[in-house]
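Here the complex is missing one protein chain, while the rest keep their positions.
Coming up: chain A.
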């Protein structure tokens, strides 16, 4: 019984330490820059909120943009891609490619990502 308890505790402690809330494998170039400047909180005041609620924000924004013509930057997918794209060999890597910003979490939690069958996966501007 004791052994079992020890094994259980070790496992659960492991998973607690494995989770590091503020780190992200691939934040993207602009987002990393903003974070280093300490400006990321201006864009996402609460990390847990954007992590949990981004599908709802995007869904709300898409209807406002398409149906009402409101083209503000907040919560627009274009803006997400703009900041969270990483570059490699002077080229943008698609945000939905493996190990990139969008796909890392989505792979981990096993949810499919359907934005990018239509939406552009890299910022439009040239490097």
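Here is the rule we use: a residue touches a chain if its C-beta (ideal position, glycine included) is under 8 Å from a C-beta of that chain, and two chains touch if they have at least 3 such contacts; residues count from 1.
Note that contacts and distances are computed from a predicted model.
Not shown: a single chain whose UniProt protein name, out of "Deferrochelatase", "Sugar ABC transporter permease", "4Fe-4S dicluster domain-containing protein" or "NADH-quinone oxidoreductase subunit I", is "4Fe-4S dicluster domain-containing protein". Summary of contacts with the chain left out: across A:47, A:70 or A:113, the touching residue is A:70. In the full complex, chain A contacts the hidden chain through residues 62, 64, 66-72, 78, 117-121, 123-124.
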